[in-house]
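Only one protein chain is missing from this complex, and each of the others stays in its spot.
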Amino acid sequence: MKNKSKLEGVGKRKIFLQLYITGMSENSVRAIQNITLLCDQYLHDRVDLEIIDIYKNPSVAEEQMIVFSPSLIRQFPLPKKTFIGDLSDVEKVILGLGVTLKE
Amino acid sequence: MNTAAAEDLLSKMEDLKLRLSEAEEAIDAIKNGSVDAFAIRKDGKPEVFTLQSLDYAYRVLIEKFSEGALNLTLDGLIIYSNSYFSKLMNVPNEKVTGSYIFDYIAGESHQQFREYFDLALQGSSKTEIMLCAKNKNIPVYVSLTNLQPQLATIGMIVTDLSEKKQNEQLIKIHAETLWKKNVELEHLNKSLDQFASIASHDLQEPLRKIQTFTALLKRQCNKTLAEESNELIDKIKRSSERMSLLINDVLNFSRIVHIENMFVKTDLNQILSNTLKDFDLLILEKDASVRVENLPVVEAIPSQINQLFYNLVGNALKFAKIGKPASITISSRILPSEEAENDFNSRFNLDKQLSYSEISFKDNGIGFEQQFAEQIFSIFERLNNQEQYSGTGIGLALCQKIVQQHHGGIRAEAKENDGAIFYILLPLTQSANVVAN
Partner (left out) sequence: MKEDILILIVDDDEDDRKLFIESAKEINEGIAFITASDGQEALRRLKDGHNRLPDYIFLDLRMPRVGGRKCLEEIRSDKRLRDIPVFIYTTSTDVKDSIELREMGAVHFITKPIDPGDIYYILSVVLDEKWGQLNKKGV
């Protein structure tokens, strides 16, 4: 029996993600690659993804206390969740986001 | 402690645990290099801090691209130079850093560089200068940018122009060679012209004698010689007259190759009306009617066009049918660009950039078979016997040469016994490299 995530019921609503990068680093490149993979394989059209360059938009630090690059923040559904790094641990991200793993 | 307070405490602890784990995560991430930078609010303003050589990628870019890149203090001290620049200057990179940019500027460009460097302090500037690398001068294009307020430095990009300069030099050499060849060619033509002039005169001399003494002979022997003998003398006379004409025509033909001739705006209507005046008498004799439709103004050599029209009108009258009044129509139209490459005109290699006028000379004379339509333009080619129609066989060859000199074309359409049409193509304007002299 599968472990139903408490969030699955809310799965109908879109997940809103923000990926913060710096544009020129290896880490940022990897993070983009990984989130793309993630979205294609597991999330499909259930997700709204925004990619933000913190050099160009340092004002993101207004809302958060600190924003790392690269990092992925789930703004919705609440509570906010942050994943720091290049997201290479895909499973951790998936579980963290509360998405059911497709068979 | 009551339950409410205990619960509150627990929840606060959970909260703290969460925040701690997040902070630990962040520290781990920093430690293992999986984050490059962070944005944080400092003194109320958001700022970005770079952790590791995030600019690594930018550095790679600057190091690897094929331009010289330098960072200079406001005094011109080099605090950074990429390997391209140091290689260009043939100096180890370590030596470049810490030296002054002025050490690498060629003497002749020093003042200019200082000017542009100062200009760059106000923003940016670009200019072409000479660098000097171990006594070798290198032409370069430099772009200077003031990097303030972020950095109190001037950024400099250096682009090597050596290859471009080499190419420019090659072009210059080729242009000079071309010019020299042109001068040579002009001289050659002049000599040829002189030669033709002299040759024709020397050829005419003995002819003149033949004609003179034949005339004398005729006068002296007219009454004493038999009719046959008088006829023989006449034949000699006629032959020498023909030869004289021939020499003149050949001389004219050779003269057409003059490169010195200048193209000027020429009203073809005027040239034609002058030509027709020359044929007043003949037109009357042949009871000919000549119809002229408006001709254009083109860039041409008037004397040559005169010759061209003269030959064409002359032919139209010469080859008129006996007993039938000659009818000649001269008209023109602008050649539609689609027709420039059709079967008739493709052999003229017309310039696609130019507009052409197609002028037609139509007559109702004896015509000729279409199969001979190209042959007739060859020099000395005739389709008729000398006795029937006089002529040296040079007329149409001369027309073709004139038309070629004008970068146009000429062709004929005809039917045996049913007249002929001669089409001449002339560009309205000559292309620039022809007119410039």
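Letters A and B name the chains as they come in the text, with residue numbers starting at 1 for each one.
Here is the rule we go by: a contact is a pair of C-beta atoms (placed from the backbone, for glycine too) under 8 Å apart; a residue touches a chain by one contact, two chains touch by 3 or more.
Please read these numbers as outputs of a predicted model, since none were measured by experiment.
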Original post:
What are the shown chains that the left-out chain touches?
Top reply: B
Original post:
With respect to the chain omitted from the figure, which of B:Lys134, B:Arg219, B:Lys277 or B:Lys352 is a touching residue?
Top reply: B:Arg219
Subject >> Residue among B:Ser34, B:Gln211 or B:Thr275 that touches the chain left out of view >> reply: B:Gln211
Original post:
What subunit B residues would touch the chain not displayed?
Top reply: 201, 204-205, 208-209, 211-213, 215-216, 219
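Going forward, only the chains that are shown with their structure count from here on.
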Original post:
Counting in whole Å, what is the centre-to-centre distance of subunit A and subunit B, each centre being its mean C-alpha position?
Top reply: 61
**OP:** Sort out for me which residues of subunit B touch subunit A in the complex.
**Re:** 22, 25-26, 29, 33-41, 46-48, 50, 54-58
Subject >> subunit A residues within the subunit B interface of the complex >> reply: 20, 22, 24-28, 54-55, 58-62, 65-71, 82, 84-86
